[in-house]
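Working notes for the structure below.
The complex appears here minus one protein chain, its other protein chains still in place.
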Amino acid sequence: MKFNNRNVFISPKAQIGLNVKIGDNTTIYDNVIIGDNTIVCNDCVIGEPTYQYYQHPDTYENPPTVIGSGSMIRSHTILYAGSTFGEGLNTGHRATIRENTTIGKHCLISTLVDIQGNCNIGDYARIYSNVHISEHTRIGNYVFIFPYTIFTNDPQPPSNTLSGTQVGDYSIITVHCCVLPGVKVGKHCLIGANSVLSRDIEDYSFAIGSPAKRIKDIREIPSKENPGEMHYPWPYNFERGMPWQHQDYNTWLQKNPS
Amino acid sequence: MKFNNRNVFISPKAQIGLNVKIGDNTTIYDNVIIGDNTIVCNDCVIGEPTYQYYQHPDTYENPPTVIGSGSMIRSHTILYAGSTFGEGLNTGHRATIRENTTIGKHCLISTLVDIQGNCNIGDYARIYSNVHISEHTRIGNYVFIFPYTIFTNDPQPPSNTLSGTQVGDYSIITVHCCVLPGVKVGKHCLIGANSVLSRDIEDYSFAIGSPAKRIKDIREIPSKENPGEMHYPWPYNFERGMPWQHQDYNTWLQKNPS
Partner (left out) sequence: MKFNNRNVFISPKAQIGLNVKIGDNTTIYDNVIIGDNTIVCNDCVIGEPTYQYYQHPDTYENPPTVIGSGSMIRSHTILYAGSTFGEGLNTGHRATIRENTTIGKHCLISTLVDIQGNCNIGDYARIYSNVHISEHTRIGNYVFIFPYTIFTNDPQPPSNTLSGTQVGDYSIITVHCCVLPGVKVGKHCLIGANSVLSRDIEDYSFAIGSPAKRIKDIREIPSKENPGEMHYPWPYNFERGMPWQHQDYNTWLQKNPS
């Protein structure tokens, strides 16, 4: 039904793995490297040239764009040249990811997410719809970022300083939050809806508000699903799509010390 | 000027009504049913296959996508297979609506709206730009949702529970609000800008804040347009695009008891 090879353009300088499907109306530029068993849906642009191309079109060499095996790139996604994506990448529709960004394995970059370039995202991160990630943001492993949350980087706009933000492993930032320039969110944190993070958040904090304040330790939050138990750290209670799926988190952790 | 039949793909299994126009670069997949006098603009994808297609492409049967007559689908809209839209649907550009969603008649789903699937929206609802509606959201009739408002569904992220939200008939949720999981907004409510709705809101409430609190009954809010009168319930003062346009709301209500 799909993949009719209609209006597809693939550069002869691209390297396409085995059993890769490329959707109609999709363009793949020079030096894109796509791993085996990946699906690139329709209307995508992969290896979009950087701004240097327009300045020096005759001498420009497109930097490599590497997409790991078993990935699923949904329609209308734009991936710039010079970025690297681990295996099992999963994008929503209309994601835009600019140059010099590294994203680990098995990440979800959902519909309308806008990653501005020069960012670093770990493994198994889930970035939900319409999250905006400005340059020089660093996001750890097993992190959840919910819709409309923003990572900023200019500490005194407009200025010539770029001060990126950081999010530690296992942390969760819920909807409509703003992470202000330079702020570091620790590991295993939970940030409530509509918060403005203006100061660093220490590990295992539940914080909320504008400006966000630490309310309690996340290990003190009772589970809504399992009365009488605690919900956080969440890996003990949630495994879908995580590397410890179908086994015990503790067992996995012993085999995979961080 | 438009509709030059350039790079259009229409599945032979689609059913296209009378006097339907299909824009350039648009793709219409299997089992799409489009009512008479509908316009599908350029660069759209109608009947986008669900995830099952990629898992079982040989045996996959695309579920029906039904679009009512007299609809206007603006460019770059993606409508998934398995969803049903009543007559007079009006989408903005780049709307994305996933599977198993039912939308009533004469609804506006504006630019960049992201509806995640398994949702239910009534008749004459107006969902403005960039609203995000997560799975299992239920929105009533004659509802207005303003830009950047989010409907969430995970009560303790990440968890295995999906707890959808509800909005009653005639309610208005203004810009930049978050409706937290499981919250029910009653009928004829008005929610102020940038609110976080963490508890149910009773009928006829004006509520605002984070968390949102009921400030007063909406029937106590004076009209800005007509000094000395009350503005709410708004159907007495606003009729554009509503079924009671060009007649008295009370008269219409007597003929159409809810």
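In order of appearance the chains are A and B, and numbering begins at 1 in each one.
Simple rule for what comes next: a contact is a pair of C-beta atoms (placed from the backbone, for glycine too) under 8 Å apart; a residue touches a chain by one contact, two chains touch by 3 or more.
These figures come from a predicted structure and were not determined experimentally.
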item: Residue of A:I22, A:L89, A:C119 or A:L180 touching the missing chain in the full complex; value: A:L180
item: Among B:Y148, B:Y204 or B:Y249, the residue in touch with the chain that has been omitted; value: B:Y148
item: Absent chain, residues of chain B that touch it; value: 1-2, 4, 6-7, 24-25, 39, 42-43, 72, 75-76, 93-94, 111-112, 126, 129-130, 144, 146-148, 172, 174-176, 190, 193-194, 210, 221, 223-225, 231, 234, 237-238, 240
item: Touching residues (missing chain, whole complex) on chain A; value: 7, 9, 11, 25, 27, 29-30, 43, 45, 48-49, 53-54, 57, 60, 62, 76, 78, 94, 96, 112, 114, 116, 130, 132, 134, 148, 150, 152, 155-161, 176, 178, 180, 194, 196, 210
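Everything below uses one rule, namely that only the chains that are shown with their structure count from here on.
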item: Inter-centroid spacing, chain B versus chain A (mean Cα positions, whole Å); value: 28
